[in-house]
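Only a single protein chain was left out; the remaining protein chains are all shown in position.
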Amino acid sequence: MAVGLRALNRLAASDLLERLGLRESTERLLRGASKTTAQTAARAGRTFAAAQKRSKPARQPKGERTDLFDLTPNDEQQMLRESVRDFSLAKLRPAAHDADGGCAAPTELLTQSNELGLTMVGVPEELGGAVEQRSAVTSVLMSEALAQGDMGIALACLAPAGVATALGLWGDADQQATYLPEMVGDDPPAAALALLEPRPLFDPLDLQTRARRSGDGFVLEGAKSLVPRASDGELFIVAAQLEDEGPALFVIESGTPGIAVEPEPAMGVRAAGTGRLTFADVKLPVGALLGGGDPAVYAECVALGRLGWCALAVGTGQAVLDYVIPYVNERRAFGEPVSHRQAVAFAVANIAIELEGMRLATYRAAARVDQGLSFAREAALARRLCAERGVAIGSDGVQLLGGHGYVKEHPVERWYRDLRAAGVMEGALVV
Amino acid sequence: MAVGLRALNRLAASDLLERLGLRESTERLLRGASKTTAQTAARAGRTFAAAQKRSKPARQPKGERTDLFDLTPNDEQQMLRESVRDFSLAKLRPAAHDADGGCAAPTELLTQSNELGLTMVGVPEELGGAVEQRSAVTSVLMSEALAQGDMGIALACLAPAGVATALGLWGDADQQATYLPEMVGDDPPAAALALLEPRPLFDPLDLQTRARRSGDGFVLEGAKSLVPRASDGELFIVAAQLEDEGPALFVIESGTPGIAVEPEPAMGVRAAGTGRLTFADVKLPVGALLGGGDPAVYAECVALGRLGWCALAVGTGQAVLDYVIPYVNERRAFGEPVSHRQAVAFAVANIAIELEGMRLATYRAAARVDQGLSFAREAALARRLCAERGVAIGSDGVQLLGGHGYVKEHPVERWYRDLRAAGVMEGALVV
Amino acid sequence: MAINLETPRKFQQLVDQSHMVAVEIFRKNSRKYDLAEHTYPKELDMLAAVIEGQGQGGGVGGAGAGTVGSSNGADKAKDSGGNRNGSNMATLLGLTELCWGDVGLLLTMPRQGLGQAAIAAVANEEQLKRFGGKWAAMAITEPEAGSDSAAIRTTAKWDEDEQEYVLNGEKIFVTSGERAELVVVWASLDPSQGRAAIKSFVVERDNSGLKLDRLEHKLGIRASDTANFVLDNCRVPKENLLGSPEIAPKGGFSGVMQTFDNTRPLVAGMAVGVARACLDRTRELLAEAGIEIDYDRPPHAQPAAAAEFISMESDWEAARLLTLEAAWMADNRKPNSLQASMAKAKAGRTGTDIALRCVALAGATGFGEGELLEKWARDVKILDIFEGTQQIQLLIISRLLLGKTSGELK
Partner (left out) sequence: MAINLETPRKFQQLVDQSHMVAVEIFRKNSRKYDLAEHTYPKELDMLAAVIEGQGQGGGVGGAGAGTVGSSNGADKAKDSGGNRNGSNMATLLGLTELCWGDVGLLLTMPRQGLGQAAIAAVANEEQLKRFGGKWAAMAITEPEAGSDSAAIRTTAKWDEDEQEYVLNGEKIFVTSGERAELVVVWASLDPSQGRAAIKSFVVERDNSGLKLDRLEHKLGIRASDTANFVLDNCRVPKENLLGSPEIAPKGGFSGVMQTFDNTRPLVAGMAVGVARACLDRTRELLAEAGIEIDYDRPPHAQPAAAAEFISMESDWEAARLLTLEAAWMADNRKPNSLQASMAKAKAGRTGTDIALRCVALAGATGFGEGELLEKWARDVKILDIFEGTQQIQLLIISRLLLGKTSGELK
């Protein structure tokens, strides 16, 4: 057994079995949790200060390389996946329609999702993390399960977790000491990675946001697009071309002068509160540079972001499949269920086939991450599948409901929009 | 009425009505014609010599620009199309299996096809042509009708016509006087255009066959791939990069020293006798350069070649559609015709939809040629459709017959192979 | 006479005018009414007035769906040599251009609704006079009957005393249902008799028995209102029944269905228009990103985005030409059921496919509301659904090709 979730189990152990047994108890639990919510910090953001500084950064150890082909998640992953899925179907799904319309995830849900320990999964145990070993698979399973409820709210929940994971993977001792205690605390800050830029044919290896060295730090210029939770975000990890050294990541607090935020609602994932960040003469301390500016770190970040989007697309695709099956069985035309028509039935079959292909490709890439194998190729293949096949699943979902698929009474129209995101977005979260 | 076919009508008038009325009479006629066939020239080729040289080249006039949207061929085109289609279904189709296996079109059929006047369509009347006005539409209709019988044999028949058309369009007075009398004679030489080169991602604007000026003429080096009738060809129009001036066309007699021919059978259009031409230090006279080496002439040649392939694909696609409809209606499974299954019926519907789209796009581009409008874009769109949708039609044709589609007892397996050609080939013929 | 697939010059003015309306009125209000769903676009009133001032014979007025078929009588003269480019093509061209602007706004153009087409197709002289020029919506679909028109459960009972029909039932997806002055309601005189008993009734929008249940919130075409109605003892004078009151085994229903044969190429044209909007804008965005489309080189020798563009454009060209073919056949009184459905099937799926791919090519720019690409990707999807889904079109096509009845090929 390579991955343990002891800390996480400790966190939620008392409720977990109950949750698995009974949805009602889940809801009770989560309703209860909402009462203790602290006030969301203002955009100016909290003050981050290094607590007990360590001499060197902590890292989650990689899992051992396993030899056998295996598609069974370990027990912890199964329990975690089920509890997240229970939460997402019970809470995210009913909230999705309004969150989409209002371009914001309900504060209550964001708070409740913290209780699931999302931000702890990618943080070393010494720093308050919940998981013994680094596991992108665990992150993928959780992201997928969360997206089964709603992709937009899932993204709002997962973006801070991505920042925590990035700090866990690449943060130096200072950065970890400054930010991770808050990230794993009771009230983690809204946070997100920001890679995408507002232009056609965006290539994350060819950034127009630029950082130049200046005195003891850096000066940043440029813009980032469709950043989740842009307005309430307190911490961002921003990608910029560092002079001629290559693309690099910078940890930036929202209160830093020169950062402007404007809402940037889009076709899909609206509940994530996407916005555009603009950086004008933004002065950063030398300690803002993440991963030492290593281009390999950046490339890894890009690939892990793609896997995050794959996981979201797989979860949303599953939602489509689970929704259309009873629909076409119940809907009748010409005297029998429409599912008795080959065109309808085969469309359902093809959703299932392509969805499973997307899922397996995503799992494979994530499992390679966990085993310390190269995964850029596998992530690229998974992304291509999730982008192209995912968008077809969204379109077929609407088509299977006909006119009913076009109205907001059914969630398939939202999935049509959300599933396009997986072919557009880069970064925003990592697994 | 913009296009006249007086000469062609004169040529075949006595039989044409009979043909339209009765297939039997067509066959009698063509059997009769075969008896007068002259011996095919050897590869060394005949001697071409300028007959009555004219002071300037002759050109078919363009048709007037018509204003109304119209999909009805004129009377001559309809008669021509029907007679070619009668010929192709009665003679090419039954010969196709063996011609495909033997990688050669039957000499008898090639001779008979001459009687249809294919090489006269693109030649000015003063030089023995059959058609008053330039009409790529007429060529497209004839090519399509011929390919309905068999694409490979059609290509073998049409390649010389392409050379004649090229000489009619771009030949100077000398070239026309030297070659066109033979091309429109009773025994036109086997001939073809040769643009394609043996390498992946071939781009006709980036040729590796090279011509350099040398003394009073040119020296040619390089290789051309999948040239129809390579072995018995007596005349070729070959594309080569002329120093740094751009790609250009050269008229080359097969007997010119330095030209080697080897058979190059391929997946499809095998009946056309495709082969590779290699040019090693081939010395050409100054008069070999066609169209004065004008890059615009070359670009036009490329686009007209693409339309030729589109026409062949449309004809072959029609053959598929016409074959599968009765098949799926007659073939029974589970107690009823397989055509009662939506998956089968919709596959047939989609063949029809995409085929009609291919056809209309091809006609539009050809009609723009005839009206003197730009047509590179329209030819590119038609080609893309015919390449991608055409190959899908070939694959679906096999699939609709199941295991029976995989054996040579049925022609769909040949169409599967032939239809891939339209996405691979460049040049070889023009319309 | 020669094969020619270019747009006739005589319609160029119509196209230009439509384009101007698309740019000046539709595009400028596109995002506004996408965001303000259920708000009537008052800018259209002025436009409608201008159109009516021009009369029905040509200009932008030919662009609404309502005029299809109705103006066929106006240009009976053949153009030349037996070939005719008439009102079907004119309407299609104008409509395509307007949908390049905004399909949602087009669909809610006053007095241009589908109901007009039904009235024009089946009404008698007296009815034409009474209802002509009014804004009429069409109410066909019911909650439990999608494409299956034989399953219509709304009943029309004859009240001998009052000489009225009494309609009861529920109608959904009524385009412009809230805004129209009339609603053409399909109802059955006797549900046990199937299609033959289905008739269409003109109901005044202010009839107290016609109750607006709700307006739909939709994926796209949000400028156009989509209403659900309950018919609760809705009383309609007998003069408002369109066509014959008799239940004939054949005839009555097929007359109503004829409306669809005429409108299918128009819906295809809408998809062609939206898809061209996507392609035009994407071409500009790609050019800004340094990508030019080169039609002389093979797609595989170009950048991926250029090859993708050519691939999309080629399918668009096929859809466009199929649509023109169907309209041309209608103008020349050639039976065009096959071509109409081929156009609708190809344009419906191609429109959605192109719009979604353009969004992806344009990345964040395409996905965000700063551009209209994401809106077009939402709008266009309806065009593969309404007026006969993709599946219905394929059924029609394959039945015609294979010579099958609806009983054999279901």
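Lettered A, B and C in written order, each chain numbered from 1.
Here is the rule we use: contacts are C-beta pairs under 8 Å (C-beta built on N, C-alpha and C of every residue); 3 or more make two chains touch, one makes a residue touch a chain.
It should be emphasised that the depicted structure is a prediction, and the values quoted were computed from it without experimental measurement.
*Asks:* Have a look at A:50, A:90, A:173 or A:325 and name the one touching the chain we're not showing.
*Replies:* Touching the chain that is not displayed is residue A:325.
*Asks:* Touching the hidden chain in the complete assembly: which of A:49, A:260, A:286 or A:349 does that?
*Replies:* A:349
*Asks:* Considering the whole complex rather than only what is displayed, give the residues of subunit B touching the chain that is not shown.
*Replies:* Residues 196-202, 225-226, 264-268, 274, 331-334, 341, 343-344, 387, 391, 395, 398-399, 402-409, 413, 416-417, 420-421, 423-425 of subunit B touch the chain that is not shown.
*Asks:* What residues on subunit A make contact with the chain left out of this view?
*Replies:* 1-3, 63, 66-74, 77, 137, 201-206, 299, 302-303, 325, 328-329, 336-337, 339-340, 342, 345-346, 348-350, 352-354, 356-358, 360-361, 363-364, 366-368, 370-371, 373, 376-382, 384-385, 388-389, 426
*Asks:* Over the whole complex, note the residues of subunit C touching the chain we left out.
*Replies:* 299-308, 360-361
Note that in this section only the chains that are shown with their structure count from here on.
*Asks:* Which word fits the touch map of the chains here: line, ring, star, complete or other?
*Replies:* Basically all the chains touch each other, so complete.
*Asks:* Rounded to the nearest whole Å, what is the centre-to-centre distance of subunit B and subunit C, using the mean of the C-alpha atoms as each centre?
*Replies:* Those two chain centres are 41 Å apart.
*Asks:* What are the residue numbers in subunit A that touch two or more other chains?
*Replies:* Counting only residues that touch two or more other chains, subunit A contributes 341, 343.
*Asks:* Which subunit C residues reach two or more other chains?
*Replies:* 394, 410
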